[in-house]
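Here the structure is laid out as structure tokens; the discussion comes afterwards.
One protein chain is absent from this view; the other protein chains keep their places.
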Amino acid sequence: MTTKYEALTGAEAAALAMKQINPDVVAVYPITPQTPIVMKFSEYVANGEVDTEMVRVESEHSAMSATVGAAGAGARAMTATAANGLALMWEIVYIAASTRLPIVMGLVNRALSGPINIHCDHSDSMGARDSGWIQIYSENAQEVYDNYFMALRIAEHKDVLLPVMVCQDGFITSHSVENVLPLEDAQVKKFIGKKNFKGLLTSEKPYTIGPLDLQDYYMEHKMQQHDAMKHVIPVIEKIQKEYAETFDRKYEIIEEYRTDDADMVIVGMSSVMGTVKDVIDMMREEGIKVGAVKPRLFRPFPAEKIKNVLSKFKAIIILDRSDSFGSFPPLYGEILASFFAAEKKPYIKSFIHGLGGRDTNVEMIKEVISELQKLRDTGESNFTIDYLGVR
Amino acid sequence: MKNIFEITWYGRGGLGAKTGAILLADAAITANKFVQAFPEYGPERQGAPIKVYNRISDDPVRVHTAITNPDFIIVIDPSLIESIDFEEELKDGGKILINTDKTPEEIKTKMKLGSKDANIYTIDATGISIKFLGKNIPNIPILGAFSDITKMIEIGEIKKHLHEKLITKYGQDIIDKNIQALEAAYSEVKQ
Amino acid sequence: MAVILKNEINKQVPLNGGHRMCPGCPVPVIVKQVLMSTDHPKIVANATGCLEVATTIYPYTSWNVPWIHNAFENAGATISGVVAAYEAMKRSGELPEKNKDAKFIAFGGDGGTYDIGLQSLSGALERGHNFLYVCYDNEGYMNTGIQRSSATPIGANTTTTPVGKKSWGKTQPRKDLLSIVAAHHIPYAASVAPHDYNDSMAKSKKAIEVNGPSFLVYFSPCIPGWKIASDVSFELSKIAVQTCFWPLVEIENGEWSLTGDSKRIAEGKKEKLPIEDFLKTQGRFKHLFKPKLQEDVLKIIQNDIDKSWNFYKKMAGYTD
Partner (left out) sequence: MSKEIKKGWKEIPIGGLLLDAGNSREYETGTWRTFKPIHNAEKCINCYFCWEFCPDNSILIKDDKVVGMNYFQCKGCGVCAAVCPTKAIEMVKEEK
């Protein structure tokens, strides 16, 4: 294994992972801040470093449509998008999942208009949370890179056969150069293996893909999707374990940070959790027993695990990078639901942060921790939702 | 986070600040450091003032926020000098490196420093660049000056990195010229 | 090239019976003409619409060829992905031998082609994928209940352009999709009428076998949408050509020509019938004749037909 770090942005890490996967087909349309993935991958194609048939489509709708066509025909097919691009492909995002095509899509999280904004939040992927895709969230460029390979294995697993979104934070991760430790091409090839799903349009007998499915069978097909999602968590655990054993890189579905003796934690996803970890280290020096919990998987939601992890604490604050107007922010809402049947419930509070790329800085996280202490001690703000850093 | 060295570059869009920050990050990685390099993105086009950031540390860098109080400010385009609030921005005791043919004393009067205790350095990166490379690419001389001032990254590491980075794309001649520019800058920093 | 039906009857048809298309709908015949025009293995993508809905009601399929439906507006993009997959798998040596010679055909109605799917079609044509796109043009959104499309002819009564005290139906002429497609400078495009199976199958064969994207727009009467009897589609197809409502056009590498009866009319060997002969056959134009003859509207429609006919004649080199 290489031990040499490279300076890569999250987008470059994604493109490098795609190059090493060497997919049969990539159909993609550029959108900020996903563009550097497309540009870098185009370079790989231009230089003959991949065997990929690249389809430079005329819209995201066609990107996902062509990806579905390619995957249906039996190709390892990938795409990437962000925000409004994901919104434009929305209809086909559902079709990809319900047709059970193991597509891997890079999603560079960006605020979904309007007003138009090109910076990070999770409103795009959270809107697609019920589309039937698996969603993995990455904290930094290294995680982005590693997640791609695991995502491919998860998507193509015979018990799963569902598409996967590998999410990274727009600009914050996608455009930030960080240390990334790449794997050798041969190692990647060996880990991802040969595709084990059938080419439905190259089969011995002609198949019909995507028929009209009415009242008499539609629910049976939905039940199959429902059931497939139940297999995902054990499959991910197995693949993460294999990844750790093969490459000495350990990933958990729910990552805990300094929780051993903590009585309160911050829960959140993606890049903000790096900042949270640093602030926790600072607070620890002041004797404040705070920790962090980072779900890497949002769909399927690891409800049982999250309940088990979080029920150890007296108070928890959930950081959501998107709102669900008129209801509970997504991560907060899922965690509330996970606790419904629990006997022991911590005090819980929600902060919505970082919308449209608003910098969630160290001072804000300190404020969250101070709120957390109050919550732990008094329970006063239990079940409240606030915006962090809004004027 | 205490051990992270933070840098803010001031430049103009399309004129090298971003490339400079990435080069610095690259070189720092060659020197076994952990890094970040990221621009502050807006819709601006070529020529607009921009900020680019670097973090350099011996430990993995986890924080993902903008840099508001850097240890080090690099001004790659001297025409921006009067618009930067050094007093507000710079960490106490921090350092400022300016691409100019003037001395720190000469340029200090134009800078908004207030009561800030700052160490100011200048380097004629543009002049050096034109002399050795034939065009205005001030990044390489800036890196040489940065190495000289901070001693964080040995000039030898930068040379090694430049060699690795440029050899396939540009060949030995270009590398030699870049290294000459780097070395010239290393010895021409004014304080 | 005449098609000898005796050679066709023992071949497997691409589309079985037992589908739920309306009685007398010509679309299954169109599919048959296109797919039986060549012996290559064929892969089909289908836009949402009557054909897709009625031939694949789970758990039944009428298709004897590999077939994929994705959505309404994306048959062009879907087939692009399929073609790309085949190209990649051909290179990687993964493609089964029997599929190496496969041809790719997308079917869509006028809704999925003229309107909501035009961008996807245009993208696929511009990218130059090797496939044939067939639009069965029944001149309206028939699958959703006979709403107007940009292919609906001027004067037609539809559920979104209903005839009323102040309305004589759709007031805009049909979009000239063939010219739009031709502007992509693809190697082959043509308009087809299914009654003339010799012409249809010859064009289909050329379109499928040409290297690069190709396009066919098929005249396709809709029994309920046009308010016609279930047995008249092919007779109507003939009249449509003879009135120059539906000129038979062929565009090969930028060279425009007329075929079949259209060619005969242009060359003065056959009479061009008045548009009333076409309009009178269909309930969707009934209001133009009853309760009173709307001569002014008929004049507008005839002018429109003449304009388009003159355009095609000019493009085919019959006039300057």
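Think of it as A, B and C in the order they're written, each chain with its own count starting at 1.
We take it that a contact is a pair of C-beta atoms (placed from the backbone, for glycine too) under 8 Å apart; a residue touches a chain by one contact, two chains touch by 3 or more.
What you see is a predicted model, and the numbers here were worked out from it, not measured in a lab.
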Shown chains that the omitted chain touches within the full complex: A, C
Of C:Thr38, C:Thr55 or C:Gln282, the one touching the omitted chain in the full complex: C:Thr55
Listed residues A:Ala46, A:Met223 or A:Ala342, member touching the removed chain: A:Met223
Selected residue (touches chain absent from view) among C:Tyr197, C:Trp246, C:Phe285 or C:Tyr312: C:Tyr197
Option from A:Lys19, A:Arg56 or A:Arg100 whose C-beta touches the chain left out: A:Arg100
Residues of chain C (touch criterion as defined above) contacting the omitted chain: 5-6, 8-10, 13, 15-21, 23-29, 32, 55-56, 58-65, 194, 197, 229-235
Interface with the undisplayed chain - residues on chain A: 98-101, 161, 200, 205-211, 213, 216-217, 219-221, 223-224, 227-228
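Heads up, the rule we're going with is that only the chains that are shown with their structure count from here on.
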Overall pattern in which the protein chains touch one another (line/ring/star/complete/other): line
Centre distance in Å when chain A and chain C are each reduced to the mean of their C-alpha atoms: 43
Interchain centroid distance [CA atoms averaged], chain B/chain C, Å: 64
Per-residue multi-chain contacts in chain C, two or more chains: none
Overlap residues in chain B, where contacts from two or more other chains coincide: none
Chain A residues within the chain B interface of the complex: 5-7, 33, 118-119, 139-140, 169, 171-173, 175-179, 271-272, 274-275, 277-279, 281-282, 359-362
In the complex, chain C residues that touch chain A: 43, 45, 52-53, 56-59, 61, 63-71, 73-74, 76-82, 84-89, 91-92, 94-96, 99, 119-120, 122-124, 126-127
Interfacial residue positions of chain A with respect to chain C in the complex: 24-25, 27, 51-53, 55-59, 61-63, 65-75, 77, 91-92, 95, 199-204, 206-214, 216-217
